[in-house]
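The other protein chains are all here in position, but one chain of the complex has been omitted.
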Amino acid sequence: MSKNRDNSILLEMKNISIEGYSDEAWHPIIKGVDLQIHRGEVLGLIGESGAGKSTLGLAAMGFVRAGCRFTGGSVLFGDQDLTKMNENEKRELWGTKFSYVAQSAAAAFNPAHRLINQTIEASVSHGISKTETLEKEAIKLYEEMQLPNPTEIGGRYPHQVSGGQLQRTMTAMAMSSKPDLIIFDEPTTALDVTTQVNVLVTIRNIVKEHNTAAIYITHDLAVVAQMADRIQVLRYGDTIEESETNKMLKSPKEDYTKSLWAVRSIKKKENKNKEKILSIKNIDASYGSGPKVLQNVSIEVPKGGTVAIVGESGSGKSTTARVVTGLLPPDKGEIIFQGQKLTPNLSDRSKEDLRKIQMVYQSPDTSMNPRHTVRDIIGRPLEFYHNIKGKAYTNRVIDLLKMIELDETFIDRLPSELSGGQKQRICIARALAAEPDLIICDEVTSALDQIVQEGILKLLLRLQKELSITYIFITHDIATVKAISDEVVVMHNGLVVEQGMKSEIFSPPHPDYTKLLLSSVPEMDPNWLTKILSSKN
Amino acid sequence: MHPILSTLIKRIGLGVVSLFFVSLIIFSSIQLLPGDFVEAQLGQARTEETVAAFRKELGLDKPFYIRYVNWVGAAVQGDLGSTFSGRNASYANQPQQSTARTVTSLLKPRLYNTFFLAAMTAIIAVPLSLLLGITAALYRNTFYDRAVNASALTTISMPEFFVAYILIIFLASIYQFFPSLSNVTSSTPFLERVYLSILPALTLTLVTVAHMMRMTRAAIINLLSSPYIEMAELKGLSRSKVIMKHALPNAWAPISNIIAFNLAYLIVGVVVVEVVFVYPGVGQLMVDSVIKRDIPVVQGCALVFALTYILLNLLADVISIITNPRLLYPK
Partner (left out) sequence: MSKVINQYSAKDEVASVFVKRTFLQRIFITLKKAPFTAWLGMTIIVFYLFVALFAPLIAPYGEAEIFKTPYAPWDEVHIFGTDRLGRDILSRLIYGARNTMGIAILTTLLAFLIGGGLGLLSAILRGWVDQFLARFVDVLMAIPSLIFALMLLSIFGSTALNLIIIIAVLDSTRVFRLSRAVGMNVAVMEYVEAAKLRGEKIGWIMGREILPNILPPLVAEFGLRFCYVFLMIASLSFLGVGIQPPTADWGSMVRETGELIQYAQYDITAALTPILPAAAIGILTIGVNFVVDWFLYLTSGLKDEQK
């Protein structure tokens, strides 16, 4: 992709192994990985949680976190081996030749110092240039990163600017010493999609402009497709596959690599149903005496279908779920469920009403009591709503386990003895145990790896077919919406932007916000970002 | 209004409110006295007249809130009432004219002594424990860290009088470096006062250093695990620069809280140590008065201790507020 790359190797990692200390023993994190990066090249490191990509990224600087150690291999930078250097020698390179951009900018900036001082700190302390010169250069970098008021923003403190701006400031900070290599560690993961686009654009431009080499770490294949010249796929501390970006996207060799875009392959035909199971009418809601988080929200949910509520953080999509379940009584408006008005407050609802609406949460780690076994977790609703006891109880729990593609060997396990996907399945079984008519799924797949997401979504679709359950599916992920929904509701700042069938929402004409949202979702096409830019200009 | 100002005002307001409630509790304690207390106190001198006079002096004949207002009004002006002791004799002879001493006159010289001892301890203990705590955090999981930690845990587990007696055996009895009785008076010259106070101060130092050091260590370790510290390391800054520029500016709030907490702890430790070394401070006075059930004196001492405690915590919170960049530089 980049034309001005000379082909000399900047950094080479050979057979690198790293171990981490936990539970009174050393465990391998990186198992003999090779990695090469040329001058001016952007290498994408991609992998799911636990793949060891952050550890490998930091190791490229010769840095290991506390509780980790190098156990083999070398990191060659020029003729120096970083694994053999002492701390002082490495410090000479850190902040001059190497820079690091962390995932959470809010945590990585020191709250006690102004942005400009932190931006130029590394360069000042390594004596790269005079402070005034560096400050002027920093302002230029702020300008290049399209930060508002580049001359003034440096005088601010980290908590005074937004997350997206902070992330861009951190990139400017990394550029300040004109390094040879920058490690970007999931720099946009914490941002909303519409913010992410701008940060991606500025990062890509500045890296190209200054011909800096970079390692771009992410779990999102579509993002890395925009940023990287070459992609290396990691799993459990091993390299799975490595090739040029275009080649990787067109013809991935390994099955695992293909599974990384598994969700995007589910296609569900939309069904239309006139009969409504739930109508939310003109709801206003707020927390305590705070500002209104929902304004005049009305949503219709067809029986036996799936309504996806999509929006960014702060759009009010989760608050809508809280209002429906009765956790947050609305200030105004009403909820009609199966033709009858639901009482606004949870504690006033009958057991029967509570049974009919069940909820599945984003994080199965926090939605299952860590001290209860699978038997207790799935069985409690059986006992509570249906008064099933004794042998029938155990049999029914096993039935439910089979329904979610697990079996009776799981019945005595604690949540800590299950994997992420299994946990989420148990949560679904708990909801099914109540025999509900409506299940609210709040971001149920966003904490899971791609291949596991696919499994969960397929399970939900199958259950819907078999049991004709209605879903409200709350998510920020457009791919998931496309995969599972019949109807879509777009929310923004506590307002419903639009509601309609999936095919209507995803085809033009769009209201402004929907257009922005849809256009901000990265696509697998490596030229997507370029196209977006040209269409904007 | 600047948010720092409003936060400060809120915090100080809270301090005043808790002071009000604390004074209310201390004052009401006299109301909780069992019914026969007045008669028991007067002992031999108990007659209908003396009982009535005593009740009147205690103010038991007026409504509660009037008595409280009077008491607080007097307390603010430094008048904490008269002691009970020595009352029997005086009441027997002249029921109308009590010759009992005022609580304030008893408290004043002792207050100076106690603050002297506390200050002397603090001067040694605060820098020492900060040094130990910070170095233990920096060299954590080394032999040094483990040794410091284990000895701190041991010291914390010991009652103050145990530490005091061990010091007496070695430093006052077997080797007679220091006196085991710290009988200072108002006319004791400064250097001799320091010399007499060395053993009690040393005892208190050992106990407070252990606590303060452990808390400092925990706070620093917590701070050093922040992502911005890792960022600073990855900028290639030297270790000292990371600590001085990135850790320290964020450490004032936790450290000032730890110091305040431990100085408050010191005040409590003072009670036992003063009794061991017969040091004429407020703590010893309070214990004597509790045994004699001389309630006004107990009240006065409790008020002094509580006031110091509240003010120390207030001071720590004020420091946390004014060093918090989020409040200093609002959005």
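Residue numbering begins at 1 within each chain, and the chains themselves are lettered A and B in the order written.
The rule is simple: contacts are C-beta pairs under 8 Å (C-beta built on N, C-alpha and C of every residue); 3 or more make two chains touch, one makes a residue touch a chain.
Owing to the predicted nature of the structure, the values given are computational and were not obtained by experimental measurement.
J.: With the full complex in mind, choose from A:D81, A:D220 or A:D238 the residue touching the hidden chain.
T.: Residue touching the absent chain, from the options given: A:D238.
J.: Using the definition of touch stated at the top, determine which of A:N88, A:S416 or A:S503 touches the missing chain.
T.: Candidates A:N88, A:S416 or A:S503; residue touching the omitted chain: A:S416.
J.: Among A:S17, A:Q160, A:S259 or A:S286, which one is in touch with the chain left out?
T.: Answer from the full complex: A:S259 touches the omitted chain.
J.: Pick from B:V287, B:L315 or B:L328: which residue touches the chain that isn't shown?
T.: Only one of B:V287, B:L315 or B:L328 touches the chain omitted from view, namely B:V287.
J.: In the whole complex, what residues of chain B lie against the chain that is missing from view?
T.: 18-19, 21-22, 25-26, 29-30, 32-34, 150, 153-154, 156-162, 165-166, 168-169, 173-174, 176, 180, 264, 267-268, 271-272, 275-276, 286-287, 289-291, 293-295, 298-299, 301-302, 305-306, 309-310, 313
J.: For chain A, which residues reach the chain that was dropped from this view?
T.: 22-24, 235, 238-241, 254-256, 258-259, 325-327, 346, 349, 351, 354, 358-359, 361, 363, 365-371, 380-381, 384-385, 404-407, 412-413, 416-422, 425, 430, 434, 451-452, 454-455, 459
Basically, only the chains that are shown with their structure count from here on.
J.: Taking the complex as given, what residues does chain B use to touch chain A?
T.: By the definition above, chain B touches chain A via 226-228, 230-238, 241, 245-246, 249-250, 325-326, 329-331.
J.: Per the contact definition, I'd like the list of chain A residues that touch chain B in the complex.
T.: 58, 61, 63, 65, 90-96, 98-100, 102, 104, 107-113, 121-122, 125-126, 156-157, 159-160
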